[in-house]
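Only a single protein chain was left out; the remaining protein chains are all shown in position.
The first chain written gets the first letter, and so on, giving A and B; residue counts start at 1 in each chain.
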Amino acid sequence: MTDAPSAALLLSSLLFAVGAFGVLTRRGAITILMCIEIMLNSANLALISVSRALPGNGGSGLVDGQVMALFVLAIAAAEAAVGLAIVIALFRLKGSTDIDLARLLKW
Amino acid sequence: MIALGVMATMGAVQLTVFALLALLALGSALVVVLHRNPVVEGLFLVLHLLSIAGFYALLEAYFFAVVQVLIYAGAIMVLIIFVIMLLNLQPEAKGGPGLVPVFFAFVLGLALVLLLTRAGISFAPEPAMGAVASDFGTAAGMGREIFGTYFYPFELVSLALLSAMAGAILLAKRHLED
Partner (left out) sequence: MDLVIVIGAVAKVAVIVGLLQVSVALLTWVERRGSALIQLRRGPNRVGPFGLLQPMADGIKFFFKEDVLPPFVHKPTFIVAPAVSLFCALMAFAVIPFGGVLEVSGREIPLVIANIDAGVLLLLAASGLGVYGIILAGWASNNKYSQLGGLRASAQMISYELSLGLGVIAVLVLAGTLNLSEIVELQSRSLPFVVYLPLGFVVLLIAGFAETNRLPFDLPEAESELVAGYHTEYSSMKFSMFFMAEYINMITSAALLVTLYLGGYGVPRFIAEPLGLSGNALVVAEVVSFAAKVAFFLWVFVWVRWTLPRFRFDQLMRVGWKALIPLGFANVIWAALLTILKPEWFS
């Protein structure tokens, strides 16, 4: 039971790699956004499992890691909002969300 | 090896739950990465996020588990699926990026796993402290940290959210070319 954190840490590295693989190989902009969400989540999982393993206030478990994970969550929300807005703009411009179409900085 | 240590110290029930959640999380992440239909991907990402919330509950971060479901699955993913349906995205065409990039991505991913696992192994947690801290996983404990130690970062995050909102509205406005 005390070792659930390190197992979760291992899993989070796997998930991060899966997400990174998706970002590198897929072309749909929204799919890439979703793969980034997987990566952010794996980072959150790592943060929380480490914070669970550290000694905290009168027992094991430090709250700080959760606060950082909450910040990651907030940034993920911001990223999703801006990212989706960009995807919508891209779709209006090109009629597709394929990022290979968006290789020019203008028009 | 970490995994063996886990089996030694986790209870049988917890181990089973952990294994099931791990399978669910990995499987759903793989579907997101490999499937071609954006809506299906989105739904499996929701499943993935829920399984991650399960891990948080298993690690006794109950408050954060609920927050994960509330914000990630309940708000961010609804937004993403909304956009997928709004744009009526069709399944991605077959073919994909060819073998060479996939190979490199695979090698890179493998290296990443090894690197992160290495980091995870070298991270040696303190010896077990017995019971979980009383403020771990509660809203009160987090609130105290956020409005105490992390007050300024918290305000910065709220600024970041505000600017993201303004940016999103500006970007999504019609007639970008005008």
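As a convention for this text, a contact is a pair of C-beta atoms (placed from the backbone, for glycine too) under 8 Å apart; a residue touches a chain by one contact, two chains touch by 3 or more.
Since the structure is predicted, the reported quantities are computational estimates derived from the model, not experimental observations.
Considering the complete complex, the chain that is not shown touches B.
Only one of the listed residues, B:V32, B:I52, B:V67 or B:L112, touches the absent chain: B:V67. The residue from B:L20, B:L114, B:A139 or B:L159 that touches the chain not shown here is B:A139. Between the chain not shown and the residues B:A25, B:L59 or B:I81, the one that touches is B:I81. Annotation for chain B: contacts to the undisplayed chain at residues 39, 43, 46, 62-63, 66-67, 69-70, 73-75, 78-79, 81-82, 85-86, 138-139.
Following the convention adopted for this analysis, only the chains that are shown with their structure count from here on.
Centre-to-centre separation between chain A and chain B, using Cα means, comes to 6 Å.
Contact residues of chain B toward chain A in the complex are 2-3, 5-6, 8-11, 14, 18, 22, 25-26, 29-30, 32-33, 38, 41-42, 45, 48-49, 52, 55-56, 58-61, 63-64, 67-68, 71-72, 75-76, 79-80, 83-84, 86-87, 89, 92, 96-97, 101-102, 104-106, 108-110, 112-113, 115-117, 119-120, 123, 125-126, 128-137, 141-142, 144-146, 149-150, 153-154, 157-158, 160-161, 163-165, 167-172, 174, 176. Considering their complex, residues 1-22, 24-28, 30-31, 33-35, 37-38, 41, 44-46, 48-64, 66-67, 69-71, 73-82, 84-89, 91-93, 97 of chain A touch chain B.
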